[in-house]
Each structure stands twice: as C-alpha cells, then as structure tokens.
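Would you mind keeping the following structure in view while I ask a few things?
Complex shown without one protein chain; remaining protein chains in place.
And then chain A:
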C-alpha cells in the first residue's frame, strides 16, 4: 500500500515536468522549418498546391499554433494521443506496435551490460594492476570509444555475410509463419547482434564504474573486519562488498534506461528493427508532431517507472536509504 502511495506521489511530482517537456517540444518543432505536409510532399515526389491545401486542412495544420497545442493537451487529458499523420492510425496503436521490440532490445542489452559490467568490474578490481585488469580496462576503453553503428556493421560483415551464422537484420524471418518456441528462437537469433552492439558501449561504462566502486568499498573498515573474521575472498566480495558497490551501478541503470530508448536509433537503423528510436527519428524528419509527442510521453512514463523501481531497489540494497524516507 505504501508503495502504491509512493508511486502516485512520484507520478504527481513528475506531471509538471512532463507538461513542460511536451509543451517545449511542441514549440521547438514549430520553430523547425516545414511541416508534415512538406515532408509528405517530399516523399510523394511532389504535388500540386490543391493537394497540399487539402492535406493541411485534414491534419489541422491550418489552425494557429496555440490552438493546436491547446487541442493536443486537451486530448492528452482524455488519454487520447491523437492520430499519427504519417501512419494514418491512432498514435497509441503505432507506439504499441513498436514498444515490444524496443523493450525487448533494451531489456536484453541492459541486462547483458549490467551483468557483464558487474562481473568484469569485480574481476578487474580484484586483479588491480595485473594483466586481467589491464586487459579488461583496455577492452572497456575500446568499446567505449568505438561508435556503436561501426560495431553493428562489422558484426554484420563478419557473422552475417562472411560466416553466415546470423541474419543480417530484421526482427524475425518475414513470412516464415513460425509459431511458439520456433518463433521465439528465430527472434532471439535476430536479436543477438543488435543486443551485443547496443550492450557493448554500456558495458564499458558499467565495468569502469563497478571497478572504481569495488576498489573503494574494498578499502573500507567493514571489509577489513570481514576479512579479520576469517572469511574467504569470495565470501567477502559476494556477501559484504557487492551490495554496497552496486549502489552507483543501480543509479546508472536508472539514468541510462532513458538514454537507451533514444540511443537505439542507430542500432535499430543498422539492423532494420522496427523500434521506438527509429519511429521517433522518422517522426522528426516527417514533422509528425502527434507521434513524436506520443513517444516522448511514453518514454517519460517509462523513465519515471524505471527510476521508481531504482528507488525501491536502493531500499533493498541499503536499508538506511529506506529508513530515511
């Protein structure tokens, strides 16, 4: 019950932020030259003014900007995200089609990056200054410094074109009609490369944070106490040091959940995945205001949720934080 209350309080506190973001974005897009109809005309390869006029009226672009914003916010209050100009369907449907792909990709790479980063970070911290540390740190730096699209393309060249082990792109085999487990395996095969690509950059960050955090915690008094009790090295790390060392990692996950939504535009494009990132990019290029605002709205909700979960996890990891609430 308290959790529910807390959740509601959090949501209420983020409402003004959400409003500012949506209104700001709306105004920002008004400043961009050109509108949906210009973009549509570009895509059609041109047309006569009568068609453009007709389309502007249809999309409500003939109204002044203030009226458009008011209309949008009023619809939003009624939980209606409006109609997508470029897809000709409700924005909610368009987003719902894309959300699973993004969540799957994001969840998988975040998990991989988090697990891998934690493990490698601990390993590096334990062997500080020795070759495993040097190797891991160098690799981490390389992952961090390399643009993810390059990783993706090289992955395609090696694993899809040269070796032929994995598909070059797409979310699943089109028109193969797989069902159940076969379909799951097929999707998993398609997601191996994009997940790795997306995860590597984040893994580098995690492993560096984990290494630093671990080193710091390992020098604290209570760790010395634990060692003095006669606990083995593994026992000290898993039972005592890890919990505290994880706190900065959890903070980072909360922060990066948001970036990952946007950061996947590149990976989604390279691997031809139908995710939210690409949808957002396309709606900017196409000046599809409703869709873009809808995505921002959903992303904001997602970030709020993730951060809420992060707060709960804090409490689990370190009871002192929960007590101060």
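Couple of notes before you dig in:
By our rule, a contact is a pair of C-beta atoms (placed from the backbone, for glycine too) under 8 Å apart; a residue touches a chain by one contact, two chains touch by 3 or more; residues count from 1.
Criterion: contacts and distances are computed from a predicted model.
A chain of this complex does not appear here, and its UniProt-recorded name among "Molybdopterin oxidoreductase", "Peptide ABC transporter substrate-binding protein", "STAS domain-containing protein" or "Lipocalin-related protein and Bos/Can/Equ allergen" is "Peptide ABC transporter substrate-binding protein".
The chain not shown here is touched by just one of A:161, A:179 or A:228, and that residue is A:161. Touching the chain that is not shown, out of A:12, A:50 or A:228: A:50 (per the contact rule at the top). Mapped onto chain A, the footprint of the missing chain covers residues 32-36, 38-39, 41-52, 54-55, 58, 86-89, 94, 97-98, 153, 156-157, 160-161, 164, 167-171, 174-175, 269-272, 274-275, 278-279, 282, 285-287.
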